[in-house]
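Dropping the structure in here first, questions after.
Note that this complex is displayed minus one protein chain, with the remaining chains in position.
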């Protein structure tokens, strides 16, 4: 019963089948194949907009490349202190962009309009301090929470007014879309996002991430940037095949809805232990050492979370989690509470 | 009849089957899975040595990361003017390492002992000119030729004596091993190579490249470097599964031997047109515009090669090329000659 | 009456005279002149140790180069949130080193042993989060305070035990030495500092900064790093001449003692307004808008400090400040208090 991460899951049947189907004969590499040629169009339908899409192999590369394209080396990227780009990417943002992070606090891994406004107000202009040039939002956040459409709009308006571009880390974008019951466009370009790093790896794919520009002009020269970073895969048909399969609502929406639903089962049981609202497919609970050991002895796998000694653990559900596994986890947590 | 590149080929059955077999249940990510745990051992057997192996998703990333690890930013990397790192990676070496390339000429994409010795002799030491710190060899070369064991040894001895480390771009390493009838160790560490970028993508894999250090101490901190560059894939079991399948001689050796044999069929027919000795799975011939057009009209796909207007074309065979396709190409080229 | 910064001061007579004296005939450039040849020895006497010294033109370059040499690109540099490398160098640390900053809080711009220990304890090892590799201390700090010898030792011991190297930003190092009544060695290598960026620009020089390695082995290849960053000046005799003049206690100690004494005159008067202990040559006071305007109308020049709207101002004294100016500032501040 594996709740370590949604990336411990296998490749989902629909995506694996798409790879198998693509594995016939030869095909031009480096995006020159027929499947890759359909990506801009397919993503355009998904987002109800004209977009430019660039598949890459990891979320870290997606974030790094996208941020590098919207923030100059001398800029600052404003992000939440718990953002993946700060906590889990070993400084990749600096490697790809040269820029430094400007970390803000906020409840449950969300930036707030007030704090962002205060941050801008406090910043004295001038050449000595690196100027803020990009805002990075994570949707769903590292705490499994989601920004509402209004929250997003308020943040991106502030950012744009201050001359920043807006990046969204969408490693769990689909989970947020499902949680909000909105359209993909609603929490991306309609909410002021300039570039989105959309992840399908945690939602059933293999090495299946993409950088999506909503303003094609902003994507100028991005093909060079990607190539130069070793992120233009030669057998591009297999990434494209997965994406085309995933963009079917019967896949992306279903995967996310299922994972979210599994998490809800656990969250309802764990209510008193929750340290963050359970809005998507991640659950955070505070446990004692004995409780953690007991849970693990019952066969549940999960990671400690946060700083050493925080006492928090994270449980993540995925397309592959079964309802039964979720119910077993719920039952076990109920035992701990009662 | 696709002779564009060995990377237009599909995923070979053995490797695809290995991915399918690995696609059961969940598994720890980022190299923490059981298959990844077997890699150092399996590569160790392949190379008859103790090695440290790091899978990455592209050859460009492999070369960039490996070179960055053996050459400081202020160093120069000596390479052949036709090397992939110069011609085909959009400056990735500079992105990953900061170092600059020092390009030498040499027949058929091979560096020669004499020219390397002369290059070292002519270099005036001092802080003003970036010092040579790494030698990059490609085996098999970009012209399909191979360095003999003696040639390799002579070059790596010169490099080591001058204080350089030696990198090998082995995107077509197996083709060279087969052509030389030697062991993998013979043209890698036994020949003085410090770090090898071994490619299986052009030999049947998908996004299947690896950086192999023959001195484990030299790999210190490389895990950070890879992660930071967005090259630590989360679903690591699928790369590991492919590698474990590929390392079986019934796969790697057979793939390379077949591709080389197909190329020989074509080369024998094209002898008068060859612009480089056909030693592995690439063939270079000089054709007029009308001849190229005629060949393409017959259904052969291939790329023009070299500078615009060079008149050269390249034909590449792979594990997927059929003997019949090779014979058809041979026949067509014979028509052009006669 | 200019209290804006110690870098608004002129070149001090002793240093200007040294430049004039050096301005005879020709001299080899790039450190090959006779004066530059004496630097390692002269600094060695100053620090009672065997050192390697590299003059550079700005403190930003000194900090960036030194940190890059002790921290790999994938490391984190722990520093105080108010450090110059965070606030005032436009991201130069990232440019020179690639590494990111890890910012800690602490009273009056000083890091504390407790917080540093807690920071280390909370850090979970692993490849995902960039590991701390360097500690950067500023002495005197950006708030004019000084670390005691015991405080330094405690911090550097913690850092070394955790595998970090220690950098000191010594733009106002002499002011700290004087304030503590110790020897330069006491707050540098004897206190566990691995590399010091020593500044003479704020103490009477022109473009007169230096990177000092206390372990010559740690300076390996630093000459290349400096050259490559455009920091190997050709007419090196003029920087060397200034340094040799400055290293005379009648200059460095006298300059610092004078500046500190001037600051004390002001601090005694401004006691109720001080927002940080006045230990060296910088004074921080909180004033209302009307008070600031009044002070400026009296002819005092100074900068607002901190975030926009903080109400703080900074007054800095230098070798050039006169006792009379200090007394006038003291008198004016007394007016504001009474």
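Chains here go by letter, A, B and C, matching the order in which they are written, and residues are numbered from 1 within each.
The criterion applied here is as follows: contacts are C-beta pairs under 8 Å (C-beta built on N, C-alpha and C of every residue); 3 or more make two chains touch, one makes a residue touch a chain.
Because the structure is a prediction, the values reported are computed rather than measured.
Q: Out of A:30, A:120 or A:294, point to the residue that touches the absent chain in the complete complex.
A: A:30
Q: Looking at C:46, C:224 or C:300, which residue reaches the missing chain?
A: Only one listed residue reaches the unshown chain, and that is C:224.
Q: From the list B:95, B:224 or B:300, pick the residue that touches the absent chain.
A: B:95
Q: With the missing chain put back, one of C:37, C:121, C:183 or C:234 would touch it. Which one?
A: C:234
Q: Counting contacts across the full complex, list the positions on chain A that touch the omitted chain.
A: 30, 72-74, 127-128, 130-131, 221, 223-225, 227-228, 232
Q: In the complete complex, the non-displayed chain touches which residues of chain C?
A: Answer for chain C: residues 2, 4-5, 7-11, 16, 19-20, 23-29, 56-58, 60-62, 64-65, 89-92, 95-96, 201, 206-207, 224, 227-235, 238, 320 touch the chain left out.
Q: For chain B, which residues lie in contact with the unshown chain of the complex?
A: 73-76, 87-91, 93-95, 98-101, 121-124, 127-130, 304, 307-309
Just so it is clear, only the chains that are shown with their structure count from here on.
Q: Find the geometric centre of each of chain B and chain C from their Cα atoms only, then give the gap between the two centres in Å, rounded to an integer.
A: Computed value for the inter-centroid distance: 50 Å.
Q: Find the geometric centre of each of chain A and chain C from their Cα atoms only, then give the gap between the two centres in Å, rounded to an integer.
A: The mean C-alpha positions of chain A and chain C differ by 41 Å.
Q: Can you compute the centre-to-centre distance for chain A and chain B, using the mean CA position of each chain? Integer Å is fine.
A: The separation of the two C-alpha centroids amounts to 34 Å.
Q: Please list all residues of chain C that touch 2 or more other chains.
A: Chain C, residues with two or more chain partners: 73-74, 127-128, 130.
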